[in-house]
Structure formats: structure tokens, C-alpha cells
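The complex appears here minus one protein chain, its other protein chains still in place.
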Amino acid sequence: MKIDRRSFISLGVGVVAGTTLSPVPWKLMDDISIWTQNWPWTPAPKGGADSYKTSVCTLCPGGCGIQVRKIMDRAVKIDGLPEHPINQGKLCPLGLSGLQFLYGPSRVKSPMKRTGKRGEGKWQEISWDEAISAVTKKLKELREKDKPHSVAWVSGADKGTIPQLIGRFLTAYGSPNFIRPPSVHDAYELSAYLMQGQEGSVAFDIENSDHVLSFGTGMLQGWGSPVRMLNIYGEKRDSKKIVQIESRLSDTAAKADQWVPIKPGTEGALALGIAHVMIKESLYKKSFINKSAFGFEDWTDDNGTRHIGFKTLVLKDYDPEIVAEITSVPKSTIEKLARRFARANRPIAISGRGEGLLPGSLDECMAVHALNALVGNINKPGGVSVTSEPDYAKWPEVNIDKTASRGMQQPRIDGAGGSKYPNARYLLHRLPEVINDTKGESPVQALFVSEANPLYTLPDTKATKAAFDRIPFLVSFSSFMDETALYSDYILPNHIYLERYEDVPKPAGMVQPVIGLAKPVVKPVYNTRHVGDVVLQMAKSLGSFIEKAFPWKDYRAYLKTVFKDHWDQLEDKGFTEVKASEDKPWANRFNTATGKFEFYPSARKHPSKKDKDKDILPGFSPVPIEGKPDAYPLVLMPYDSIRLTSGNIGNPPFMTKTIDDTVLKDQTMFVEINPKTARKMGFFEGDRAVVTTPKGRAEVRLHLFDGIEPGVIAMPKGFGHTAYSKYLAGKGANFNSLIGPITDPMSGLNTAWGIRAKIVTA
Amino acid sequence: MKEEQGDKHTKRYGMVIDLDKCTGCGACMVACYAENNVPFKKNETDKLDSLNWIRIFQLTNGRSYPDTEICYLPMPCQHCDGIGKHGHPPCVSVCPAIATDYDYSTGVVSQIPTRCFGCRYCMAACPYHARKFNWWDPVWPADTEKYLNPNVSARMRGVVEKCTFCFHRYQQARDKAYLEGRDEIYESEYQPACAQACPTNAITFGDLNNPDHAVYKLKNSPRAFRLLERLHTNPKVYYLSSKSWVRRAGDNYLENESRPESNRQKIHHK
Amino acid sequence: MNTNDQQHPVSDTASPETGDAPEKRKNGSGWIILLFFVIGFIGSLLGGWLVFPELLYSEKQQPIDFDHELHMAQVYEGCQSCHYFRKDGSFSGIPDLYSCSGCHQYPMGTNPEEEKFIEQYVRPNKEVPWLVYSKQPDCVFFSHAAHVKGADMECRTCHGNMAQSNHSRPYQENRLTGYSRDIWGYNIARLGKPKYGLRMKMNDCADCHERETGHKGACFQCHQ
Partner (left out) sequence: METTPLIPQGVKRCSKLQFSLWMAVAVAVLLWGVYAMYLVWFKGLNQTNMNDAYGFALWIWADLAVIALGGGAFFTGFLTYIIGKDKLKNIINYAVIIGFICYSSALLILAIDIGQPLRGWFIFWHANEHSMLTEVAFCLSCYFGVLTIEFLPTIFENPKLDKIPFLHHLSHNMHSIMAVFAATGVFLSFFHQGSLGGVAGVLFGRPFSYREGINVWPWTFFLFTWSAAACGPCFTILITWITEKLTRKKLVKDDVIQLLAKISGWMLATYIIAKIADTLYWAMVTAPSMGFNLMDFYTNNPVYGIWILILEIVICGIVPAAILITRKGRESKFLLMLAVVLAVVGVCVNRWVMVLQTLAVPVVPFEEWFMYAPSWQEVATTILPVAYGVIVISLAHRYLPVFPQERELNPSN
């Protein structure tokens, strides 16, 4: 038998025919497509019984209740807690992204010690024992050198048990330098303290107000408790008029009933112009002014000196014609604004810019607050009230030794509460300046940072970095590799909110005294530790009287002691209402020297002696910004977007994904410019440009936007991160690197709302 | 339909989005990503290469400072009923492999990524750009794979995906109803993630055929309009706006052509 | 590859010029050519129908040999005693360790499989990696509630008479797709009555739905 080529071909044909009639090709074709439907590299999440855990979101001070859906031990979704009084089942994009923080790529997975240069990102994982002993060693060393006051701790909040624990630790250790980052509430609280004599948090009963006159507050962009504000907007839209005074058509302005464009920085003048119309047309609430106000009319003091009152000042200096010139708001608009405000049943005036991370000018805040007094809507439903802090976290004084006592008597490094700024409590923005201005050894020898990211959030990034370079010992407690963590010597990563217990104080601006409790909804994903526990362990390690000041086993035990009777409800429902013992928010009770609402705040201590009345009364002087108009013809302002976090929490990938392509394209951010300004300068939509300010420069693109005043340009806050993960780092520029702080001479607060700038083609 | 016997009528699930209330916060988008296992990339700024089942558009009235107005418009899949009797959306009939269909019992337009072979004809057919293509393999960095929702399949590279009105939630609600021996599911039992999250309650969802559901009344509001009604896509997503320029921006009109407010009602009840 | 071995003699004997004189060779080699065709044809048919299915599937044993009949005698609510519906209407499927260890914290009998279960899983608190014969892929939403509660179907209609089994049969897995062999069925041609329960490819679902409800149902009825 000969086997030739043809036999072979024949065999092949037979094989083909046979195979075609066998299941092989058909089954394989099917199975291969099934394989593509179940590619091993496309995850198929495991199912199982689901459960819901309630907790509170602490990503911002909003205090929303959340329910976390879990499948077995995985957390798969965060939704709003329907029965929660603040958010009523709703949630903001940040809260909804929470699980990206829990499982995301920017977490610090274990305690770390820096091995490379600062900020280089070279780390060595260490154990918790090593980490805590390294920190306490440094603390002991500083105490031995009699310098406990050179330790400072930047804490993201000053209310709640964790900040109080930290404060107590510093007290026991001997440092007065507990510092919280600035907030618009600094100005609110200071105004309320000066004009009403009440210490506590300022609440705006927007729910029950029927006319909201907002001087630039980003009510729908993250101000106060964001979901509360959005919820009010959606649910009570028909029962109130909202007027937004702002130089940019922000989301809030766009959704307001009326948008009043204004020359930026002149909001205070407009408030006084409105006051002028109200007084002149006798539209103010006489019953309140006559009975409960001081300093409205001219008056004579005990020494027989004649003082001018608010009325005289406003009638003399703030005629609508003059105000129209200052603010570029037409006179007729000012009059209409005043009449509508005065005639509303429960009008409320609110000052502040955007989200509220900038305290702003005290004068402006007081001028706006004076409007609330003119309509008598203070400490009333639908108005502004001051609620004192609930006293659930009060413990016996700490017994401290001489070293600590000496340390505690040292002036605060940031100057708050000192002779220059007696009314301020924290002035974090001054810290870099103080350090940089000190010759020789830095006044801060060790800096602890928890739930804050000053290297990103402080104005003038360059100066901040220079100051940090002079601090020999830098510890971050951040859960994430943020800018400050990346720059520190040790990272002692905190659990994130979904892994830890923490009480959540009443959110800013809220009337109802809701206290929330964040609870661990999943086991800690990484080798992290609760910062409260770490503080307790540090105290223990320092020993003697410091240890004795902290008689609790761990943070949870401490928390349970604090909340006593409230604990069960907190554990069960996740929130409770805790009222201060004598709190009557609606009581018409002022604790000023006169017992009245003071247009002329006698408690306003002012270093200058000249022209006292005008300086003490709420007045207007243009809030200065840096830069000369001839070199920098434009004004650069930041804006807040609710889709972009600008505080210590970096934007999660989900939120970055929602950002429009007219705000960020590839890695470059857009600066908004009025088409008229752009045309004059020869720019078109999407053009690349360089923005330069006296503090820095940034490469940007231009977005032509009709909703911004000609001559003003605006950029979003929250970009320009250099840390976190590739999903955030390197996108756009940080506004804080383009601006420096401007200290309000009266309050010490930062007032830098913008800076002069120029743009040139890139 | 043995298992559907209890149904009193055919449902037509739909959505009413109140643009007067929408502040453009993006909560709907994020809630959707989180619920539906939508992945994310380093660069999501190319909106034509970015998986979004609902996307917020910013509309402006085109006037200059200070008369400018803006309006946010969230756009999910419109779940069109289509020309003629319902069941003929632009995308369904074009799919060569029946990877998308119109569910007559709920009115939901489905998309089955495992059936889809990625020809993208449906994307060409959809005037709303509601359909998105998986140009990339989805990647969940670090431990983010752990948060994936087991009720929604992750999509592989090379297929089309879109908003499903969170139909898995309907299925879950049905399961519960079966267990409890109920024929109907309650309005509150089936709400998509976007409607659930929306902080201003701008998104209302329910059965457009059911007079007890909130959407039934809202869709007949004088503020109501739909996108591209003139194409007879007959969407089940309605929008509300008190501003006439916004209502006009929802469709194409010839110059000098006025928006026929009265005709609109006719199309509604087709 | 034996084809290569054969090719050499072929090219040796059949020199290039053979192509020019095909007529001469034709008579003698006709049958051989046919024979080769038949060899190829029958061989690949046999390979395709008999060998291929064996190669396509791998076989695994369940971690514990489970006696359903024995357990059925101990429980009061039939299958749903262990394979129950959760409150939200979802189906629990194979019980987790927690459910089993309710009874089996300590040995209840002397069965070595039970001992193994307690030793290897209950003590170290480790979930049993059961292999699910009827496991559907991730893209499938199968509503047990609709079938068991809504349509009053019995478990064995689809799953076969599991309740009377005394041993866990081997689990066969498709090497390419990772699917259980039960989905396609044990007969590669998908003919005849299946050995265990029903075949569970999409067509099988659709056919049954068409029979029972008059239509196949919309995509989203069973897909997620």
C-alpha cells in the first residue's frame, strides 16, 4: 500500500468532515464565547446574605446618618439613613463614595516611618509599638528640655470627644497649642459673641425661614451640613425666597430665586446699604430694636462721651447711591432687596463665601448679622440663634506638674487669644508665618496632625512647606497618604470612619442638637488604629500624672462613659438629641454687658485707639487682596463645587469622574473667564494659559463662562493634589498655592477671598 | 404568564426629574456608580470614553453677564417606548443579537452585556447617547473590588452598557413579594439608586400607569416636557421646569417655530 | 505529530513530476484514498463524540460526602429547613457553616465524614467550599422565589431527587468556562432525559418558560 499525498489529503478531508459532524467545533465555539462572558479578570462579586449597618458619615462635618449595605463581611453600598433628622435618607456624592475611601488605593496600610527625604515617599512599615514609642520618646525628650509648649497638634475639629481627648492630652503634657483649621464659623461665632455675648455655635433656622438673603454662601455647594441644605432646598423650595449675592453664577446663585451679581469683596457694603434703606424707610422691627438692642441710636457713656450709633453711621455713610458705586449693585436693586427682606415674615441673612472654609472679614459678618437684628429675627424660629455646647464631655481638671504648667502658660504659637488677637481661638493660617519669621529654632518642635491636611489646605503652599521643613518632628495620623502624611516623619494611620467609633457633634449651622455616633461597620481592613486609642496609649507610655488623667481602658470605654444615658440610643439608632442643660435656643437672652443685642459691641477689644466708634460698629472697609492692578489686571477667586472636596479629604475617584469636561480635561483644570474679558485678551474656549499671582503660577485652560463678572476669573478648589493616588494626584492646580493669607487686623482671621492675577498664553 | 397572573395591569416604570430642584450635585451619578459597579479610570475627562449611566448636563440660556442662567439636567437612559404602540425604542430593533429588549411588563429597556458582542449599532441609534461602550477592561484598584454589588454583573471589555432603572432592585422587590404572597410591589420598594440618593428629591420614580404613584400626576404637570419628543422616541423620563427656555432646550425647533405646548399633551397619551 | 513523520515518505515517493501524470496512479490508489477518508472521518467522529467530552471536563469530589436522605429524616420542613428563603425573598442556597454548626458543633454520630467536617471546618471556623452542581454564572438572576413560591414548583423538578441521595456525586467542571457539567448536561448532544435534574442552559430555561407561560420572557427577567 502506497501512501501518497492524495491519501493524506483524503485523510484530512475525512477528519474535517468527521469533526464537523462531531460536537467539537460547535461546543468549543459555544464554550469560548462563554469564556468571554466570564473572563477571569472581570470580577464576579460573591453573593450572600445582606445586612444593613447604621452609622454616621464623618467625611465632612455634616453629620448625615448612613446605612451601609453589607454582603457577608464586605461593605458594598452606602445609602442615607431614612429616619435620620439631618439627611432623611439622602446623601451627597462624597458620602456615597465612602467605600472608595475604605477599600481605595490611597490608604495608609500600616504605621510607617520615613526612610527617604521628606515627601519622597520612601517608607518603612513599622509595628504599632515601635510607632508609639518613637513618638513618646520625642515627647519625653521635649519635656525634659522644658519645652512641652513647642508641641502643636492640628486637629480637624475641636468639637467631639476625640478633639477633647487630644486637647486634654496636650493640657496634661503642657502645650496650649491645640489648633483647628479655620472655618467661616469662626467669624459667625465671634460675631455672635461680640453682638450677643453668647458663646456657642451659631445656628441658622433655614428650614423655617421664608426669605434667605445669602451674601455669597455656597448653600448648595457644601456649606454647613450639605445634605441638610439640599434637602431643605428640594423640599421647602416653595415656601421661601432665596436671594444670592455673588459675583459668579455659582450653583447656589443659579438655583436662587434671584441672583444679585456684585463686585467681589464689597458684600459688607451692600449689607449696610440694605440696612440704610431699612432704617430710612423705617422698615426695621422697632419692637426688637427699642427693647432689646444697644448701640442702634446714638448714646452717651458713663464718662459723658457721646457715641454714634449704628443708625447714624449707616444713614451717613451707606446711602444706596454710594453703595451702588462701591458694589456695582444698582440703587433700585438695593432698595428692592431691603424692602423684600424687611417685609418677609421670617427673613434671615447669612454671610460667608462658598463652602465656608474661609472665615472672612469680621466686619462683613457683623454687618450681615446686623440685618438679622434689624428684622429682630434673632434667637427665634426661622432666624439666627446661638446654641451653647452640650456639656456631655466634661471631666475633672487635669492635675499637672510644673513643667506642664509652665508650658500651658506660654502664649499660643499662632497668636490666638493673645494681646494682638484676643478674640480668636485658633489661627492656623498664621502658623507658617510665625515659624518662618522666627530666627533660630522653630517654635514648633513637634507637630501632630490628625484629620487635617494643612500642607494642602493652608494658603501659600510654598510658605507652609518652608515652615514644615523647619519642624523637626512631624507626625500624621491620617488614614490616607495625603500631602501632610507624605511629608511627615511618622504616619500612625487612623481607622477610617467606617471602622471606628466616634461621636459626631451637632453639625454646623443646624438648630436641632443632633448628636451622631459613627460605628465600625466593617472590621479594620488594614493595620490601622483608632487615634483615640493611640492618644490613650501615648498617655500611658508617658506615665505618671499624664497617664492618670486618662483612666479609660480604651476609646470605646471612654466614649461610653461620656455618653452615659445616651449610649444605648446612640448604639441602636446612630443618633440622639443632646441638649445643653440650660439651652433655650429661642430665648431672647443676651449675655452682653448691656444684656441686649449690641450693634455697638462693647466686648470688641480693639488695639487702635483712633476713631473708636466707627471701628467698633460694623462698618465697611474694602477687604484687601494681594497684588497690584497694573501688574495683575484680573481678580482670581476660588469657587467651591460640591463635586470636588477641598478640605482635608481628597476627592474620591467617583466624584472626580463626575466633574465636567469644562472644569477638568485630562490633567489640566479650567479657569472661568467672562467671554468679553477673554475676547479682549484674545483668548478662546479651551485655550491653554498660565495664571500668575503674586504667590505662584499654574498652567490652566480657559473656559469661557457668561456667568462670571468681566475682569474676574475663577478656579475650583480641590485640585492640584500631589499625594493620594493617581486618581487624584497631578490633576489641576491647588488654589492655595496661588494665594497667601491676609489677616484681619481686628480678629486675626484670614480674609483672603481672592488675589490679583494675570493670564498669558501658555 | 403564569407567574405574572396577579398583575392588574401592565406597568410602565418611568422617571420624572424636576430640574427646578436639581442643583447638579452629582449624587445621582455617584449613587449609580456605586450601585451598578461602574468602574473608573485615571482619566475620566473624555466624556465620550467615560462610563456614566446617568450624566448631568449643564444648560445655559446663552445670555451674557449678568443675565446668564444655567440649568442642570441629569440624563439617564430614557427607556423609550418608541414609535407607535410601545415596544419600539430606537435601540432595540437594531440590535442584531437581541442583546437588548423592551420588557412589556415593566417598560424597561434592557441591555444584556453577556449577549452583546459589541457592534455598537444601538449606540448609533440612540440620539441621547445613553448607551456606553466598554472600551477598556474594567479595573478595580487596591481592594475596591470588595465593594462590588453582587446583584449587578460587572461588564467586560467590548460590550455596551446603560442605565437599567436599577432593575435588579425590581427583581429583589419581586422576590420579597413572592415570599410574602403579594402580587404587587409597593412604590417605595422599587426605587433606583439615583432617586434614592438625590438630596433635593428632584428624581421621582414609579409606574407611570399607576394613579397611586407620584410620577402619574407629575408627568402631566404643565412644567413637564421630554427630550426630543419630535423624534417620537416617546421616552419614559419626564423633566419638569418652570423656565420656558429650558423646556425649549429639550427639543429641536426651526427658527421662528414656537414650541407647541398643546401638542405635547397629545404625544403624552399616545 | 505523526503527520510530519508521514510527510517525508510522501514527498520521497511522490516526486514533483507525479502531478503531471495522474492517470496512471489513479486505479490503484482509489480505494486507499477512500480508506483514508473513512479513517479520518470515523476517527474524528469517535474522538469528537467520545474522547472530547472527557477532555473538556475535569472532575472534582465534594469536600464532604453529604447524605441528603439522612438529613431529610432529621428535619421538619423538608428542603427548606436548610435551603431556606431569607426574609428579603432571596434564596440562601447551600447553607453556610454557621447553619450547619448549629447541630454539628460536636459529632452527632460516628460517620467519618461528619468527623472530617467538624475537624476541618467547624473547629477552624472555615466555610466549606461546596461545589454547586446547578451554579449559574454571574450574569444570571435566578429567582427561586418566583419558581418555588410564585409557581409552586418543587425542588426536585429542576434539581432531581437530591433528597434521596446518600452520597455526593462527583462534580464535573468545564475546563474552558468553569461551568458545572449539569448546566450543559451529561449527554454532549443534549438529547434524552438528563441524568440529574434538568439541564440549565439558557435555552432550557426559555423552553420551559415558553411551555409553561406561553413566552420566553424578557431579558431582564433572568439577567442582571
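Chains: A, B and C, in written order; residue numbering restarts at 1 for each.
One rule holds in what follows: contacts are C-beta pairs under 8 Å (C-beta built on N, C-alpha and C of every residue); 3 or more make two chains touch, one makes a residue touch a chain.
These numbers come from a predicted model, not from an experiment.
Remark: the omitted chain is touched by one listed residue; of B:Pro90, B:Gly107 or B:Gly206 this is B:Pro90.
The missing chain, though absent from the display, is touched by one residue of A:Thr20, A:Thr36 or A:Ser541; that residue is A:Thr36.
Counting over the whole complex, subunit B has residues 46-50, 57, 59, 73, 75, 83, 90, 93-99, 115-121, 123-129, 131-137, 156-160, 227-228, 230-233, 249-255, 257 touching the chain that is not drawn. Within subunit A, the residues in touch with the undisplayed chain are 29, 32-33, 35-37.
The definition used in the following text is that only the chains that are shown with their structure count from here on.
Averaging C-alpha coordinates per chain and comparing to subunit C, the farthest chain turns out to be A. Judged by contacting C-beta pairs, the busier of the interfaces A-C and A-B is A-B. In terms of their C-alpha centroids, the spacing between subunit B and subunit C amounts to 38 Å.
Multi-chain contact residues of subunit C (touching two or more other chains) are listed as 88, 90, 137-139.
Those residues of subunit B in touch with two or more other chains are numbered 114, 151, 153-154. Across the complex, subunit B meets subunit C through its residues 1-4, 98-106, 108, 110, 112-115, 151-154, 164, 167-168, 171-172, 174-181. Interface residues of subunit C, counted against subunit B in their complex, comprise 85, 87-90, 137-139, 141, 143, 145-146, 149-151, 212-215, 218-221, 223-224.
Against subunit A, the residues of subunit B that register as touching in their complex are 20-21, 23-27, 29-31, 33-35, 37, 40, 42-47, 50, 52, 56, 58, 60, 62-66, 68-72, 114, 137-138, 140-151, 153-157, 193, 196-202.
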